[in-house]
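What you see is the complex with one protein chain gone and the rest in place.
Chain IDs A and B follow the sequence of writing; residue 1 opens each chain.
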Amino acid sequence: MTTRLKTLWPSALFVVIGAVAASIGNGYQQFILANVALTAAVGIGLNVLLGLAGQISLGHAAFYAIGAYTAAILATALGWNMFAGALAAALISAAAGAALSLPALRVRGPYLAMITIAFGFVVEQGIAEWKSLTGGWNGLMNIPKPSIGTYTFDERDLALLCVLLTGGLMLGFHRLHASRWGLVLRATRDAEVAAQSLGANLIAARTLAFAISAGVTGLAGALFGSLNGFISPESFPFFQSIAFLLVVLVGGVGTMSGPVLGALVVVLLPEMLSFLAEYRLLMFGVLLFIVLLLAPGGLVGLLQHWWEQRRQRDACVQTPQANAAFVDTWLRKAAQIHLEVQDVSIRFGGNQAVGHVSLLAAGGKITSLIGPNGAGKTTLLNLISGFYAPDQGHIRLHTQALAGLASWRIARAGVARTFQTSQLFSGMRIDENLRVAMLRGRLWEPGSKQQVDPALAQALLAWVGYQGDPSRLGGALAHVDRRLVEIARALAMQPDVLLLDEPAAGLSAEEKQQLGVVLQRIAALGIAVLLIEHDMQLVMGISDQLFVLDAGRRIADGTPVDIQRNPEVQRAYLGSPTTATPAIAQNTRNANHVAAPRGELLLAAQQLSAAYGTAPALHGLSLDVHAGEVVAVLGANGAGKSTLLRAMAGLHRPVTGGVFFSGHQIAHLPAHQIARRALILVPEGRQVFPELSVEDNLRLGAYRLGALHDAELQSLYALFPKLAQLKSQPAGLLSGGEQQMLAIARGLAAQPRVLLLDEPSLGLAPAIVQELFATLATLRTRGITLLLVDQMARMALTLADRATVLNAGQVVYAGNTAALENADVLAQAYLGSPPQAK
Amino acid sequence: MKTRLSLLALFLFTSLSLSAQEIKIGLVAALTGQSAQSGEAITRGLTIAIEELNAKGGIGGRKLVLIRRDDESSPPKGVAAARELISNEKVSVLFGGIDTPVSLAIVPIANQSKVPFMGVWAAGTNITRNGANPNYVFRVSAQDDLVDIALLRYASNKMGAKKPGLVLINNPWGESNERGLKAAAAAANITLAGIEKIEANDVDVTPQLTRLRNAGADALILVANAAPGAQMMKARERMGWKVPVVSHWGISGGRFDELAGPTAGEAHFVQTYSFFAKQNEAGKRVFAALAKNYGVKSPADVLAPVGTANAYDAMHLVARAIDKAKSTDGEAVRKAMYEIDLHEGLIKTYKRPFGPTDHEGLAPEDYIMVRFEAGKIVPVP
Partner (left out) sequence: MMDTYALLSAAMTGIGLGSMYGLTALGFYITFAVSGCVNFAQGATLMLGAVLLFTLQVKLGWSLWFAIPAALLLCGLWSALVERIAVRPFVQRQSDAWLMATVALGLILENVVLFSFGKDPRGMPASILTSGGIEFVGLRITPLQLLIPVVGFSIAFALRIGMQRSALGRAVSAVAQHREAARLMGIDVGLATTGAFALAGVFAAIAGMLIAPLYTVSAGMGTLFGIKAFAAAILGGIGNPRGVMLAGLILGVAEAMITATLGSSWTQIVSFAFVIATLAWRPHGLFGRGALKKV
């Protein structure tokens, strides 16, 4: 009861104040009060679309008009009672909203804005032209007030009715927010992809949101016509749609009280300024702009912020009635169901991302999918969960064929998944995140009257090891908690198969171990677990079966022991020094063994720390690079190698600690200023400018110098002869290897004092990798200072003077490369230590 | 910024310092947006009349005060403004602006609250013929139905048109005239070549005129304000189409000749008043006041003269009624309107302008046909 009061008092307050104002106010005040209430009602309707479904509309005046005209025509031409007319208005507007959602569903962002703008104009002009029905531009007059029996409402009654309607709509919005529909809508708003992976049908959800939103708006429109007694197309101009959007934005998107506060500003403010006559619009524009600047989260956000600052949030961590046994029973599979992938392929443009891959994830077992970056692991997961349709091949869950089905259907069939970058519904509470999954995203569930047990969500969270408050917002969680909650959410679907995409990324060793235990418990319930993970310690420790992918193809499968001994796997992961051309080997060997005198200290990191949101990435790391050196940074995926380079180049901000370049602290500088000082990063994934020609890409490389001289250009072409042939091609059409060459050449065009290379060999065919390293060797002989991050550890070591090995954001080894040449040490860093007997 | 602030202070001051002694005159008109100049013209006419009245000591010793509200050409905004003026400011009389729909929306409120509502521009027929009894709505302006008959008659009698085409602005005013012109054509047994709409924002209306020319139009009847009307004249000129043009008074704004260019004079249009013709006493007075208060140098600088002229006369007529009623009570003022016998106005000398069944201050014989010539509006003989 008290919680009810706590949440519902704004509605009660609005109705009480409104009722008092309606009783004591004069005709004008009653009229304005009714206008505030109706505008708030439209705002609440729009908030269903904007706040719950995350869709924008700049055409809501059209629904307002449709509602007003429907009720007015029914009342004046057919003599309907206003109440019946309003009901019909709501239904017809809702139908119009559902109809508009059909084109609107396919588009987003500015495209959606334009569709709704166009809809507003079509309706306004259509009303003006359909004279026989609407009275054209001259509108409809003498629209009656509502009546009950022989009693006809007067102004005060009508104002009261509007206030009650809006109060009711506030409650309705609150209910909707927490309901099945609200949960699914908010899920599609926060993370479209994750919502589909939990069974939500985007089309149905958004059509529903459009229909509700338009229906509420139409209902308010019916009363608006009755209140004014007169409507014409000019009552519903484009500007009115903007005003409605403003109501929601100023008040607070997604909140119950926001539209009411917004309506107070948007309706009352101009009235209060009416004495300014022609200067009113100007003042309104200025004040509006100020409100937007001061309260970016809306007035409700501002009030909440203020309120929470005064009041210490009472932490209400209840002891969860963790009933692990109950969860076990709830999740346990009666029969073990296998997921079978057979000869599946998909091609993106010219790139065979997955080619003829088959695998089996058995019920009750943990099956792992490993392979270097770019091997096609996540693509395969996306094929299984329906985000891509395979070009060929079969995917079966027990006997059901899944290939080509929509992702939400596959989810409802019993395939749950998590994502590489956490896709929690950040604007929803954690228990709500789970409830969406328990409903399997269904908006309707015929025959099922059962309420979702709130205790179950809590028990499930405890079961995966989440200890925190289930009422916190998804977006406010620490990194490890996100991972756990995402797993709990996937389990809340009671899946037959659980797909996990790098769940351990960013976790500490301890947390990883805990995760391993959870995964084993899940498998023990009969669920088929398919795991993509880079942490080999974890993978080798818990997997029953492994499949190894490289360049889109399956290169090996077997038990962890088999895989660790497989030479092909080792080569795929570490690269092979023996295949390096003798010239490089020769070259680098010499350099390595003749201890070259160290040049001046050019680049240094000191006690450098950085984090991604709440997930730490670097812990007080130190490193230095001297002129003329090649330094390799090695480590498993997620060790922090790329973050280190990004932090040095200024792309990752903020960081703590020091980055010194030529003796100057640069840790606070933005990326472009660091680039101008000739510390140049060749970023991971090439990042060429796809629509510009090769030569223009090179010219951009020299942007910091003003112009690229012809001689420089020719010397770059001499170094990369292939680029000379391709110089007028758009860079986007180049192959991966050519793009990598271009990215390096572009970096060199800046005449760097230090060149940072981030994963240059990523996703390249072995022959191309050879060519690449040959080029890097040439750079080295020319005395260019390099800091190299590469997954091809052995290749990198042939090139490097010194190496630094990272683990979990910390330096675990720094020094001569010779000590690292022992293959076992490196293999352990990359593939994990040999598993203990299971 | 400083001036803006002081302006604001001035507004605050004037609205706070109003005493019960004063008679409040309300105006709800478009003061911003596309039709902003109409509101300005009405404001000027009312202000000049009020200054004259106040200079003579007001009405029965009470000064008159004008309170203006912007309706942004939107009926709901107009309704809110009218209600505010009636309920909060307690105005004695309400004046209306250019937009027929806004006036139509205000009509029921005026009748319910028994506040006389004086239309000085919007010409929609059912503003005054609104079916209410008693009817508090009066007008000193043209009435579309009557203007339409006059326009059509002029086109066929003076211009020899057999098959005129209509060019109408795509808004309520255009639509009101579409009805009126169709009815007038039916009554006079004239076939219309076609009806084309132009938008206030149209850049080029050649396609519309081409359709009319292909349909065999031998005269154009134009209903639009100065800017879109000028767009039509420019398109007509580019097409090299020497068709006669007869226009409603929308193009009467002082700048029509500047906007339309060399062919501006080829449009003959209806007017209630022209500052170019020989001026009567009131005309001289009003023009002097316009020059003094608003920096008007020549008759060409008078924006939308009908708005100013109609508002000026209407204000004086209302003042006479209040004077006769010896009260600002709406009921009494309404009845006193019928009692006005003779008034020397700007547009004409009014003789018993209003009666219980006739709320129109002007009649068809008050319309004059004029055209632009060398920057002046001159009557067409």
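To be clear about the criterion, a residue touches a chain if its C-beta (ideal position, glycine included) is under 8 Å from a C-beta of that chain, and two chains touch if they have at least 3 such contacts.
Small disclaimer: the values here were computed from a predicted structure and weren't measured.
Note on the chain not shown: across the whole complex it touches A, B.
Residue A:245 is the one among A:245, A:540 or A:611 that touches the chain missing from this view. Across A:122, A:148, A:478 or A:509, the residue that sits in touch with the chain not pictured is A:122. Considering the whole complex, the residue from A:182, A:503 or A:701 that touches the absent chain is A:701. Interface note for the absent chain: among B:54, B:112 or B:210, the touching residue is B:210.
Check A:332, A:676, A:709 or A:782 against the missing chain and you find that the one touching it is A:676. Not every partner is drawn; the one left out touches chain B at residues 32-34, 36-37, 40, 170, 196-199, 201, 203-204, 206-208, 210-211, 214, 226-227, 230-231, 234, 238-240, 253-255, 258-262, 303-304.
Even with one chain removed from view, chain A keeps its contact list with that chain: residues 56, 102-103, 106-108, 110-111, 113-115, 117-119, 121-122, 125-126, 129, 193, 238, 242, 245-246, 249, 278-279, 281-282, 284-286, 288-289, 292-293, 296-297, 348, 378, 382, 387, 419, 649-651, 670-673, 675-676, 680-681, 683, 687-693, 696, 699-701, 703-704, 706-707, 746, 750.
The criterion applied here is as follows: only the chains that are shown with their structure count from here on.
Chain centres here are Cα averages; for chain A and chain B they lie 58 Å apart. The residues of chain A lying in touch with chain B in their complex are 26-29, 31-32, 35, 128, 131, 136-139, 141-142, 224, 228-232, 234-235, 237, 271, 274-281. Only residues 4, 7-8, 11-12, 15, 31-32, 36, 39, 68-70, 72-76, 79-81, 83-84, 86-88, 99-102, 104-105, 108, 113, 124, 126, 170-172, 174-176 of chain B touch chain A when the two sit together in their complex.
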